[in-house]
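Here the structure comes first, spelled out in structure tokens, and everything after it is commentary.
Entry: subunit A
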Amino acid sequence: MVNIANPILLIAIPLLFAFLIAVLAPWLKKGVKYIPVIAFGLNLLVVFELIPDVLDNGIVIATTAGIKPPFAINVAVDRLSLFLVLIATLLGFLVSIYNLVYIKEEPAEKFHILFTLLVTGITWMIVTGDLFNMFVAFEVTSISAFGLVGFHRDKDAAEAGFKYLVMGSIGASLLLIGVVMLYAATGTLNMADIAEKIMRFTFKQKLLPYAFIFTGLGIEGALFPLNAWLPDAHPAAPSSVSSILSGIMTTAAIYGIIRVTVTIFNYYQVILFLILFGLLTLMFGETAAFFQKDIKRMLAYSTIGQTGLFFYAFSLGSINGMQGAFLQMMNHSLAKATLFLVVGGIIFSVGSRNIDDFAGIGRKMKLSAFLFAIAAFSLMGLPPFFGFWSKLKIIFATLERVNVYTIAFVVIVLFMSLIEAAYFFRVMQVMFFKEAKEEKEVREAPAWMLIPAITLVVIILVLSFYPTPVINFAHKAAADLVGRSVYINSVLGGL
Partner candidate 1 sequence: MIYASWLLIIAMIVLAILSIEFKDLIAAVVAMGAVSLIISLLFLFLQAPDVAMAEASIGAALTMAIYIIVVRKTERREK
Partner candidate 2 sequence: MIRKITYGIFLGIIVLSLILFFAAFPFGKNKMAVGKYYLKNDINQTGAANVVTAVTLDYRGFDTLGEVTVLFAAATGVAILFYVLEEDKKKRERQVYPNFVVRVGSRIIFPFILLFGSYIFIHGHLTPGGGFQGGSIIASGFLLLYLAYPGERVNRSKLSVVEGIAGITFAGLGLWGLFTQGNSFLFNFLPKGQLNMIFSAGILPIIYIAIGFKVASEFAGIVDDMMCEAVCSGGEK
């Protein structure tokens, strides 16, 4: 009997289909656009099959080459990974539906190939249990992202793509150096194995490889000051790609950092510095977003800010903090993806990315504007939406211990939330309550572009009003992560 609940299928299926696009493109022509939908639909099935297994056992492990984990590459999905894999696959599926209508520019089939590879790479990065494999997945992700950022081939796209490429390449090299240092030190590449063997190392010995890996992943994960590519690249990419980049790619890189920090290095000594990174990222992202006139650029900066927020929450180091971080990750992924999708539809209709040109959208594109509002509310953390619960958790986790530092942290976080609220409300004012200067014919975006956003908003709403299962799940995921033994023992202890 074929067992569908195998995490490797999450990677193998879309890869197979991506290659299939290349094969079928000469014959199917435009028809290839349905292939990613099928691929991620199948993936979604696999994820749903995985959910009960992971919930029961806490972790699902799959081997390659029929050889036990430390010796061959393995793939492991524990609660935290499942969390993100679910989001990644879901976004991949929905955005590929969005692409059916959205991508009109040639060469469309190449776009679909790269798009499939991008989402696959992200999934890969999340599920892999091997450090070098993570590097490879990182490269799959970033190289497809480079290509997609340059998809429009215009001035902005070329500049943004090149900058992204240079920074991403440096990041990849640094990550590789870090991985290699760990190999030199331990003689193995399996995460669990390294985690086991690195315990005998001193703080000092662990610092340099950690710094390299952190920097490498941090570049992709948009941590300040490594995130300068992001505000250029996200707007330059087609909106559907931006929603994947913003929604899950940075999150996946942060996941990598979390995995490395907690599971491999068990590195609580550096946590104060990580808090610094989180807060700086948050501050710079949100303040810069406040000044943007280009909506996609604004959203990109907001992504930086949100990344900073959940990275900050993670770096609190407590189970509660991590729980908050995971909730915020989920919230950010769903909401930001929705925002980019909706904004893509609006730009599609209005033909401008300037916020001031969105006047009167609230009346002409009612549904889009409504979806935008809900997603923005959730992102800002206004009740009763899902973002509120995650923000609540983050603040509660911070103030578990009340001292000068935590108060200062909270003040910064909340002040930045205020700025975020300020610019989102400004956009909404323009959209809903400002009359358009000239009467232009603006029609609602096509239905196929709205359906993904609607689905995401429905998910956000369901989570908003029924958050308990997710919250409990996040708590368990955080506890598993902090406990470490679940992961390490089940990977090393065979199947």
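Candidate selection criterion: all candidates are chains of the complex that A comes from, given by their letters.
Just so it is clear, contacts are C-beta pairs under 8 Å (C-beta built on N, C-alpha and C of every residue); 3 or more make two chains touch, one makes a residue touch a chain; residues count from 1.
Nothing here was measured: the structure is a model prediction, and the numbers come from that model.
Between subunit A and the candidates 1 or 2, a touch occurs in this complex only for 2. Contact residues of subunit A toward candidate 2 in the complex are 2-3, 6, 8-9, 12, 15-16, 18-26, 62-67, 70-73, 75, 106-107, 110-111, 113-114, 117, 120-121, 124, 130, 132-133, 136-137, 139-140, 143-144, 146-148, 150-151, 153, 181, 183-190, 193, 197, 205, 208-209.
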